[in-house]
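All protein chains but one are shown at their positions in the complex.
The chains carry the letters A and B, assigned in the order they are written, with residues numbered from 1 in each.
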Amino acid sequence: MAGSLAPVFEPGFFSSSPVHVALIVGGVVAIVSGVVGTFTVMRGQAFAGHSLADIGTAGGSAAFLVGVSPLYGFVTMNLIAAGAMELIGIRRPRGRDLATGIVLGAALGLAALFLYLDTTHSSTTGATINVLFGSIFEFPSSLVPVIATFSVVATGIVLLSYRPLLLSSLSPDLAAARGVPVRLVGIGYLVSLAVAVSLSAVTIGAILSTALLIGPAAAALRITKRAPLAMAIAAAAGVAATWLGILLAYDSYDWAPGHRGWPVSFFVVTLVFAFYLVIHMSIGRSHGHGHPSVGTGAA
Amino acid sequence: MFSGFMVTAWEAATIVAVVAGVVGFFTVLRGSAFAAHALPNGAFAGAAGASLIGVNVIVGLGVFALLGALTIGGLGRRARQDVATALAIVMMLGLGALFLSMTTEYAPEIYSLLFGEVLGVSGSELLPTAVIGMVCIAVVFVLYRPLLLSSIMPDAAEARGVNGRRMDLAFLVVIALATTMAVPVVGSLLIFSLLIGPPAAARSFTSKPLHAMGLSVALALGTVWAAVALSFATNLPIGFFVGAISACSYAAGRSWVAWRRTRPVTKISRTGLLRA
Partner (left out) sequence: MEFQADADLPPILTVEGVNVWLSGRQILHDVNFRIEAGEFTGLIGSNGAGKTTLLRVILGLESPTSGRVLVGGRPRSPRNPLIGYVPQKILLDPDMPLRARDLVALGLDGHRFGLPRRSTAQKVLIDEMIDAVDATSFADARVGILSGGEQQRVLIAHALISRPRLLLLDEPLANLDIRSEQEVVELVARIASEQQIAVLISAHDMNPLLPVMDRVIYVAAGRVASGTTEEVVTTEALSELYGHHVDVVQINERILVVAGRETAAHHDHSDSRAE
């Protein structure tokens, strides 16, 4: 058995400590993304979810500048951004997209400034790449407990407010009529989204954070309309894509060109995209004129 | 400040601002902020790919921006458009990560693609920028009324023969073209600020659609010119100034609306800004 798998698992895959950390961190992040992402897709907040990953880069690059872990920069910046979006955002989808866009634009301006200062004032040229594309194999194992804590916070908020959140995601008016504090639930959710996104952006990079947040959840919601099941499928698919991606990236050190290894984010994104596409094709056909899978959060 | 290469920079920035003002009017009106963010960002991957195989960056940008627009349009037909957009952008960026890992580009070059290097625009880049920009503006002007109608009342537009899906796709292609011309000048991350900030601010000041479009062009021009001048004076990246000025003009617009709201109803009603 071990012999037959040897070509798949390159020597050292299971004994390498960075790989262990990557597998653990990637798995945790994929689970949190699946749980939180299911609601992100249901609420039609894919743009906000993606933006937070980009917005966090301003915090992350500022953190580089002061010399603390980017994680804290990401979390701080994202919580501020989530607050700003809530403050200027309106409940109509278009108003919300605009609010997200304005905050994103301003934050990207800051990111430009901080990254510029990073690259000119320090010798580490990798800041830009690192912040945007993440570096799962270079993640310090000392931060794993911090990651775990943030994960528990993000999933905890979603699971604790599960039923009011579900109701207000499907029909804000109905939820309000039933006495659900829609706005408060929305803010709580935005906080958990901000934490979850910071977490994944800093460990696996801003790109992957969106891929894991949206891809598996969107596919899962096309398979089933039941939220708990969708969360489970999304988490499982996310973990599978992440682990497979890490394995492929590890193997790719021997590949052309240059034997420098292909990036993990490329593999994970491709796997997530392919998974969504397969579901999209097979489910989409049978539904013909079917309406969008779940009501638009703010219809 | 107005010597040789600076003149080119001023010209390039001016073209980008005019296009961003016109295209941005509809970006905000149609709520296409996410696509306006995704296409330039994803097209960045095309630039990385182009430099890997040694073709012109504009070609890489154009191919990826158009592919992205088609992916969003295609997937968005049966799924929600925001999900389709998110998937399109991550797929393109994933490819970008791959291309970057294969090139030997230094970080500063990548940085300039992301955040813009208006001072580095060469005279030969000016012509394609201008041509693509004219095409963008022409398409928006030709589609002006059906685009407006289908943004506001898609069913009624459809009943009059305005195909909403075709309008959607046409507009995504316009954003893709604007992206292609603007990324080398202001960078992928900041063309987005220009597509959103000035138009969003403009609509606070006027309730007439064409005036709003004109004002959004004026604000975009002001933003870009100020950003170029400040960037030249301080040596800080232009992207920072574009982002900051855009956000400030939006804030100014909102404050203006808030201030108008506190004024007597009759006056406000007559100017058409607000009614009690």
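Of note:
Quick note on the criterion: contacts are C-beta pairs under 8 Å (C-beta built on N, C-alpha and C of every residue); 3 or more make two chains touch, one makes a residue touch a chain.
This one's a predicted model, so the numbers in the text were calculated from it and none came from an experiment.
Across B:8, B:180 or B:204, the residue that sits in touch with the chain not pictured is B:204.
Which of B:49, B:146, B:187 or B:243 touches the hidden chain is settled by the complete complex: it is B:146. Touching the missing chain, out of B:127, B:159 or B:233, is residue B:159.
Chain B residues in contact with the hidden partner, per the touch definition given at the top, are 29, 141-146, 148-149, 151-162, 202-204, 206-212, 257, 269, 271-275.
Note that only the chains that are shown with their structure count from here on.
Residue ranges of chain B in contact with chain A, taken from their complex: 28, 30-31, 33-34, 36-38, 75, 78-80, 82-83, 85-87, 89-91, 93-95, 97-98, 100-102, 106-108, 110-111, 114-115, 187, 189-190, 192-193, 196-197, 200, 236-237, 239-244, 246-247, 250, 254. Residues 41, 44-47, 49-51, 54, 88, 93-94, 97-98, 100-102, 104-113, 115-116, 119, 125-129, 132-133, 205, 207-208, 210-211, 213-215, 218, 222, 257-258, 260-263, 265-266, 268-270, 272-273, 276, 280, 284, 287, 290, 292-293, 296 of chain A touch chain B in their complex.
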